[in-house]
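Please read through the structure below; I'll follow up with questions.
Note that this complex is displayed minus one protein chain, with the remaining chains in position.
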Amino acid sequence: MKLFNYLLKIDRRIIYIVVGLLVMFPLVKPLGLGVTSGPRARTLFEAIDAVPAGKTILISVDFDPSSMPELYPMLTAVMRHAFAKNLKVLLCGLWVTGAGLADKAATEIPPEYGKKYGEDVVFLGWKAGVDAVILGMGENIKNVYPVDYYGKPLDSLPMMNTVKQLRDIPIVFAISAGTPGYQDWLLYAQSRYGMRVGAGVTAVSAADAYPYLQSGQMTGLLAGMKGGAEYEVLVQKAGYSKAYMPAVAAMDSQSLAHVVILLLVIVGNVAYFATRKRGA
Amino acid sequence: MKRSIPLAICLIMGIAMMIQFFVPHPASVAFYDLTTKWVRIVAAFALVLGTGSLVMYHVDKLQRRRRGWYYSIVTLTAAAATSVIGLGWGVRPGSPLQDIIFSNLLVPLNSSMFAILAFYMASAAYRAFRARTKEAALLLVAAFVVMLGMVPIGANVPFFWFLVVMAGALIVAGLVTRSKALFIGTGALVVGLLVWLAFSGFKVPRLMLPDTAEWVLSVPNMAAKRAILFGIALGGIATSLKVILGIERGWLGGGKQ
Amino acid sequence: MISLLILLLAGQAALLDTGAAPLAPPAPPVAVRAFDTPNDAGKSITLSWNAGEGPAHEAWIIERTAAGIEPEVIATNKPGETGYLDEGVKDRVGYTYRIAAVAGIDTVWSQPSAPVTCAPQLFNADRLNILIAMVIFFALIIYYIETAKKGKNLFVRRIAGLDAVEEAVGRATEMGRPIIYVPGLGGVSDIATIASLNILGEVAKKVAQYDSALLVPNRDPIVYTVAREMVRESYTKAGRPDAFKQDSVFFITSEQFAYAAAVDGLMAREKPATNFFLGMFWAESLILAETGAQTGAIQIAGTDSVFQLPFFITACDYTLIGEELYAASAYLSREPLLLGSLKGQDYGKIIILAIVAVGSALLLLSGIPALSILARIADFFSVR
Partner (left out) sequence: MHISTSILTWVAAILTIGIFSFLWKDNPFYKFCEHLFVGVSVGYTIAITWYNSVYPDLFDPLFMAPLSKVSLGNKLLLVIPLVLGLCYFCRFIPRLSWLIRFPMAFVLGWASGVVIPAMLQTNVLKQMQGTFLTPGIFTRWDVLLWAVISFVGVVCSVLYFFFSREHKGALKVASETGIVFLMVGFGASFGYTVMARMSLLIGRLQFMLRDWLGVIR
C-alpha cells in the first residue's frame, strides 16, 4: 500500500511534464494513426458536394484567433472543397475579431486553385447587429454590404451579379466559437429563407448542438479540431486537395492526450480507493 | 423618485419590446431598430463602469503601494498604450492594433491562458476526479466513451473491449474495497457482456467506440441537454419578468432613497 | 418574312426528324391566386398558381397591372416555381396579376387574378403560439408570487444537498477546523450568486451556534459588501452578535486566476474541514476543486454553469446541480420572491411535459389514415 500512498503524493509538476512531453512528441514524430470521418462530417461534405458547379456557398466566420486551432482548419478545408468543385465562396462574419482570419483565408486559399478575387471568392467583412445583418442579407445583400471588406463596390465584382440575396445561396456553413454564431443563422436564415445551415463549433459547445441536429434544423456538424481533421481527410480522399492538413497532424497528439487523461483518472481512482479503505 | 422612475423605464421598455415582437407593422420594426441602436450605444458606455473600476482599483493599489503595486503600472500603461494606438491608428485589419498588438500580444496571452487549463485538467484528473458516487462513476464512464470515441486511437476499438476493461477495473476496485454494491454492479456487467457475446454468435460484436460515442451524444446527452434547456429558459423568463415588473430590484443597488 | 418561313420549315423539319407531337401551345396556368402576404410589414403580395393540363412549358411570365399604370412584366420563373413574392408594390393600391406559360414562341396568358391590395398587419398570427405560451407562464409566475407574498405555505421539498451542508458544518465543529465559503465569481445580478448568498446566511447561522470559524473570500466588491452584511445578520439572529469577526469576510482581487490562486493558498494554510463552492464559476473551478480535494476537506459545490458542473460532480463530495441551487436557497430563505418563481417554474415544467405527452399520443394516432388531421398539431409548435 506504500506504493498507493506514494502515487497519491506525486507532485503535480511531474504530471505537467509527463502530459507536456506526451502531447509534444507526436507533433515532432507523427504516429500516423489516421483519421476516420464520422456521420456528421460526411453529411456536411455530401451537402456541399451536391451543390451544382457555378453556384455560391456562404461561409460565416464567427470566431476569433484564440479558437484558431480548432476552427481555422475547417475554414480552409471547406474552401478547398468548394474551389475544387468550381463553387464560388462568399465570406462574411458576425465577429469583428474574425475579420482578420477570413481575410487571411481569402488571400491564401484561392491561388492554390487559380481562383480570382471578385470572380470566385468575395469577402463582405464585418457589420454590427447580428439579426439585422442576416435579415438584411436575406432581402438584398447589397443593402447590408454596399462595399466589400476591401472597400470595392459590390457591383464591380462579377460574382455578385449571380448572388443577390440569401435565397440564391443553397447552404451557409457557420463556423462559431459562441454567440453570435450558428444559432443566429438557424433562427433568422433557415426559418425565413429556407437555407440549409451547416455548423462548425468548438468542442466545448459541440454537445449542446445535438438537439438542433435531432430536430433536423442543422445539416451536419464539425466539432472541434477533430471535426476539422475529419473534413480535411474527406476533402483529400475525394482528390480535391493535396495541401498540408494541420488538424490531421494534431490528431495524434489529441489521441495521446486523451489516453493520458484516461489513465490518470483510472490510476488516481485505484490509488484513492486503495488508500481510502486502509487510511482515512 | 430615484427609484420609481428607473423602475418605470424598465417596465415600459420591457413591455414595449414584448409587444413589438408580435407586431410586424413597419412602425414596430422601426421602433425595434431605433431601440436596438440606442441599447448598443448605452451598452458601449457601460464599458466605462468596467474600465473605471479596474483603473481605480490599480490606481488605488499604486497610491497605497500595496503588495505588487508595480504590476499595476504594467496594467495601466498597457491599457493606455493599447487604447491610444487603437484609437489613433484605427482598428481595420492591417492597422498596428490588429497586426501587432492583437496577433502578437492578445492572442498568445489569451490562448496560453486557456492552454494551461489543459495541464490543470490533467492534474485534476489524477488527483480530484474520483468515482465517489455512482453518479460520478457514470459521468466518468460516459466521458471515457466520448473522449476515446472522438479520437483516432479509439476509431477501431470495439465497444465490447472497452466494457471488458471497465469490468476489469471494477473487479480490482471491488477486491480492494470489498464493497457489496460494487460486486453486484460488476456481476451485472459481466453477465451482460456474456449475454451480448452469446447473442453475437461468440464473435466480438462489431459495434465500434466512435459509433457508441455518437449514440451517447445523440440520445442520452441530447435528452439531458434538452431538459436543461427547458429549465434555463423557464428560469430566465421568470427572472426577466420579475425585473420588468419591478419585483426583482437587486439591480437598483443598496440604499433606500 | 423569309426568316419566319425558314423558322416554320425548320420547325416542321425538326418535327419530322423526331416524330414528336405537333408543338401545340402550352396550357394556361389555372387557380391564379394573389393575396396580401400575411403577418408582415406590408408592401408585399404573394402569388400562387398551378400549371394547367397540357404540354410542358419552358417558363412562366408574371405580369402586374394597377389602375392607371401600364401592365408590366415583373419576373420570369423556371417551370418548377409556381409561386412568387412581389415586394415592389405600395400599400393600399389595387393590383391584378396575370401569369403566362411560355413554350418556344407561344405565350398563353391566364385569367387575371382578382384585384388585391396589401397593408401591414398589426398582429403576427404565426407567433400566436408564443403569445399563448407567454400568457400561460406569466400567469403561473405572478399567481405563485402573490400567494407566497400572502404568506400561504408553499411546499418545496428539502433538497438532499442541504443535509450534506448541515453534516459538513457539524464535521467542521467536531474537528475544530474552519469552513471556507466561496460565494462564486459572479456579480450581484447573477441568480446563482443571490442563491449562494442566501445559503451563506444559513451556514453562518449554524456556524454562530456551534461557534466554529468561517472564512468568506470574495472576488466581486459588491458581493463582498452584501456577504459581510449577510454574515453579520446571521450572527445577530443566532444571538451572538459579538462573536462576528469583521475580517472573516474579505475581498481578495477581481482577476479570475489570481483569485483562484489566492483561495488555493488560503486552503493550503488554513487546512479547512469543509469547503463550499456555491455560485457562478468559470474555468478556475478546476483549480479550486482540485486543491480542496488535496487538503482532504469535505467539499460541497453548487452552480448553474453547465460547463463547470462535470468537474464539480467528480471532484466534490456533493453537488447542487443547476436549479437545485435555486431550490435550496428558496427552501432556506422562504423568501416569497424565490418561492413564487420556483413554484411557477415547477408547474411550467409540468405543463410542458403534459403537452409533450398528450401531443405525442395524438401524433402517434395520426399515423392512422382516418385521423391524419391530427398531424397538424406539430405545426402549431413550429416557429417563424
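Chains: A, B and C, in written order; residue numbering restarts at 1 for each.
FYI, a contact is a pair of C-beta atoms (placed from the backbone, for glycine too) under 8 Å apart; a residue touches a chain by one contact, two chains touch by 3 or more.
On a predicted model such as this, the values are computed, not experimentally measured, just so you know.
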item	value
Touching partners, among the displayed chains, of the absent chain	A, B, C
Which of A:Ser60, A:Thr76, A:Gln183 or A:Asn269 contacts the chain that the document leaves out	A:Gln183
Footprint left on chain A by the chain that the document does not show	13, 16, 23-24, 27-28, 66, 68-70, 96-97, 128, 183, 187, 202-204, 206-207, 211, 214-215, 217, 223-226, 244, 246, 249-250, 253-254, 257-258, 261
Residue numbers in chain C that touch the chain omitted from display	127, 129-130, 133-134, 137, 155-157, 159, 255, 257-258, 261, 306-307, 309-311, 313-314, 321-324, 327, 330, 342-343, 346-347, 349-350, 352-353, 355-357, 359-360, 363-364, 366-367, 375, 377-378, 381-383
Chain not shown, touching residues in chain B	2-3, 5-7, 9-18, 20-22, 34-35, 37-52, 54, 56, 68, 71-72, 74-87, 90-91, 97, 100-119, 121, 125, 135-136, 138-147, 150-151, 213, 215-234, 236-237, 239-241, 243-244, 251-253, 255, 257
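We take it that only the chains that are shown with their structure count from here on.
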item	value
Farthest chain relative to chain A (centres taken as mean CA coordinates)	C
Interchain centroid distance [CA atoms averaged], chain A/chain C, Å	24
Shared-contact residues (touching 2 or more other chains) in chain B	114, 121, 123, 127, 129-131, 140
Where chain A touches two or more other chains at once, by residue number	208
Contact set on chain C toward chain B in their complex	39-42, 120-124, 127, 130-131, 134, 137-138, 141-142, 145, 188-189, 191, 194, 221-222, 225-226, 254, 257, 283, 286-287, 289-290, 293-294, 304, 306, 310-311, 313-315, 317, 322-323, 326, 337, 341, 344-345, 348-349, 352
List of chain B residues in touch with chain C within their complex	18, 21-26, 29, 53-54, 57, 113-114, 117, 120-121, 123-124, 127-132, 135-136, 139-140, 143, 228, 230-232, 234-235, 237-239, 241-242, 245, 247-248, 250-251, 253-254
Parts of chain A lying in touch with chain B, wherever the complex brings them together	8, 10, 12, 15-16, 19-20, 23, 33-36, 38-40, 65-66, 68-69, 96-97, 99-100, 103, 128-129, 132, 206-208, 210-211, 213-214, 223-224, 226, 251-252, 254-262, 264-270, 272-274, 276-277
